[in-house]
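One protein chain is absent from this view; the other protein chains keep their places.
When the chains are written out, they are named A and B in that same order, and each has its own residue count from 1.
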Amino acid sequence: MSLELIDINLSIEGRTLLHDFSLTVANGETVSIMGPSGCGKSSLLGYLCGSLAPGFKASGEIYVRAENVTHLPMEKRHIGLLFQDDLLFPHMSVGENLAFALPRGLSRKIRQERISQALESAGLPDFHNADPASLSGGQRSRISLMRTLLAEPRALLLDEPFSRLDADLRQRFRSFVFETIREQNIPALLVTHDMQDCNGRIITLADTHAKTGVAHA
Amino acid sequence: MLPSSQTWARLLSTVFPFITLIGTIGVFLPAFGWFPALGFQSFSLEPWHTLLSTPALGTMVAKTLFTGIAATVIALLLALIFVVTCWNTRLWKATERTLAPLLAIPHSALAIGVLFLLSPSGFVSRLLSGPMEWNRPPDILTVNDPYGFSLILTLILKEAPYLVLVLIAAVRQSPVTRLLTVGRSLGYTPLQCWLKLVWLQLYPKIRLSIFIVLAFSLSVIDVSLIIGPALPPLLPVQILQWLQSPNIEMHLPAAAASVLLLGLVLFAAVLWMATEFVIKKAFKSWLTAGYRGNSKALMVNSGRSLWLFTLFTAVASLLFVVVWSFAWRWRYPDILPSVWSLKVWGRYFPRVIDPLFTTLSLATASTVFGLALSIFFLEALPQTRNIRKNLVTSSFYLPLLLPQMTFLLGIHTVLLTLRLDGLWITVMLSHLLFVFPYCYLNLAGFWRQYDQRYTQAGLLLSGSRVKTFIRVKLPILLPSLLTTLALGIAVSTALYLPTVMMGAGRLETLTTEAVALSSGGNRRVLALYAVMQQLLPVFFFATALLLPRWLFRHRKDMLR
């Protein structure tokens, strides 16, 4: 009962993308959302995290850990994001990128520990002072996920996080992500084109030109 | 391009930096007493003794540093506040539209506007006169104040928009939306995201411009003459006064003072870099300490208001210049003129025509040369992605990074010996020294954005490089070429010192006339010249904007 969407409606320029869409994602579960481009899956993520582009009309309630976050600004929702681009900050070292996500008020020692743990989990223990630019694609993606998680999100939204990686890396990073989500025990919503990316429940959104977006479990 | 054109370009590209360096080094000779053209043939420390015994030298130096650095810091802060608080708002778009014409207006015209706005008998004081029951202007030092606050304000009104323009360009090249999304998804408020993520990535991109602003603010002459401290004047003005003194020996301490000014600019630059370093160290832990910030609407709104106020002040002061040119009687404390008249225009406009043509001929010639050279270099020099790492192209900006007074005095020393001062061509070339870097800086951006595939397609179809260049690339880049042309004309129109020094007083431009008249007694005629100073660049910017719209009215993709 950790991420709950109730009666979400989404439309743009009078065209309905989602109609009364409801969904519950349990802790540790990853629900995948599939569908052709323009079906509204990315807009749904935008609505959930609070970055919906102007022009969209949207309604419906979002609950994270039973808290209604629908009207909170993005930074107060405690929803983590992972994109297809890793978006590591080029002006910080790898360690600083991770530290940036840590909550405020932790002691220096605890911060160091958490960062070391995260680097460990990403399989990059000696990369604290490394320049993000020197990392490979797979390494960057793992750091990016770790950074998202260090902010202690209560839910996770994944926007095609695997699409930029080549086949081999993709498989390994995929398992890494799903394992981590299970470990952290948070609900996750994954948007993808690729059936292989999915793990667990899959929801396919219908073509946007259809009158209603229907969820098929 | 022919293979040899690259060699030519390399050779030619060293000319401007070389001239600037010659000027900078050249000034050391008279500074140490050697100026054979004037009959001084032995090295001595006498010029330095004279300089050091100048009344109030310490005050002048301190105030020059203070005004220059304060103006740069505040302008930068304002620009920072603007991008942080106004991004993705209507104010941002409004700013984008008003900025180019505002920047095109010469510093001196703006200074005259601020003078009309803020002097004890200015518009602000007139507005206050009712409630304050002032019958006479208050006896307060608001302009030409000894600390240079009015000078700082004028510089800020001009430099903050310049930095904003540069920042807007940098923002366009940065993934701001995505950085904000990532930062906010990690729980940071937009303000904190701007400071910790976006700003730190923008800053390196505008650093060169900051140093240009710093060097300019420290060595500015025309604005300082109009609105700066008068007693004692700032160092650059004092140098000019010495150069113009009937006492020829004063040339030498003037040269020594130019070396001192160069030292001040270098000192300020080093100070700036040291501060960058300290701030970077000090804020390193702040950056990753995890402070998420509180959204304070008040702060955002006051930031926006501050920027709005800046823009408003600049525009208002320019408007008062226009009002003054139509005023016949406008005594204190009348808020508007009591007698309006076209007399000023009717009587004095004929006199503007000559300086107007001189201004136009200098501006168009230097800009056309500047544009042609820029295009030649952009086509013929191998392009590296990172401009700042390219030694040749970065040396183009030398004339903007060094104090004008210093290297112009050095160049003047040489020209004087060769009897080449006072010629139209000399003044035009001295304008080119400043027009060219701006043309190049501006065009390089557009050149990089140009989609090379058009040229490739053109080559395949026509088989001729020249034809492709003229028929495909130039027309596609025409709107950019026109705005660069307008920019070059604006830069040349605003130049004061090169015109006065190289022109030996013979060439009168709108700017030299306006500065000369600013010490005179007729505000209406001064206003007339300042209005012309405003109209000229605005006219060219409007043309640059509207002409492509008309030319390409049936080519929708060209108008994006």
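Note that in this section contacts are C-beta pairs under 8 Å (C-beta built on N, C-alpha and C of every residue); 3 or more make two chains touch, one makes a residue touch a chain.
Definition applied: contacts and distances are computed from a predicted model.
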| item | value |
| --- | --- |
| Record-based protein name (UniProt) of the chain missing from this complex, from "ABC transporter substrate-binding protein", "Molybdopterin-dependent oxidoreductase", "proton-translocating NAD(P)(+) transhydrogenase" or "Chemotaxis protein CheA" | "ABC transporter substrate-binding protein" |
| Displayed partners of the chain not shown (whole complex) | B |
| Contact residue for the chain not shown (choose from B:F66, B:Y332 or B:F539) | B:Y332 |
| Among B:L11, B:L231 or B:L391, the residue in touch with the chain that has been omitted | B:L231 |
| Residue of B:A169, B:L266, B:L423 or B:L478 in touch with the missing chain, whole complex considered | B:L423 |
| Which of B:G130, B:G263 or B:G505 contacts the chain that the document leaves out | B:G505 |
| Residues in chain B touching the chain absent from view | 37-39, 55-56, 120-121, 135-137, 139, 141, 144-146, 229-232, 243-248, 250-251, 328-329, 331-332, 339, 347-348, 351, 353-354, 357-358, 360-362, 416-417, 419, 421-424, 504-508, 513, 516-517, 519-523, 525 |
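Just so we're on the same page, only the chains that are shown with their structure count from here on.
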| item | value |
| --- | --- |
| Chain B-facing residues of chain A, complex | 49-51, 73-76, 78-81, 83, 85, 87, 89-92, 96, 99-106, 147-148, 151, 153 |
| Footprint of chain A on chain B - complex, ascending | 175, 178-179, 181-190, 196-197, 200-201, 287-292, 295 |
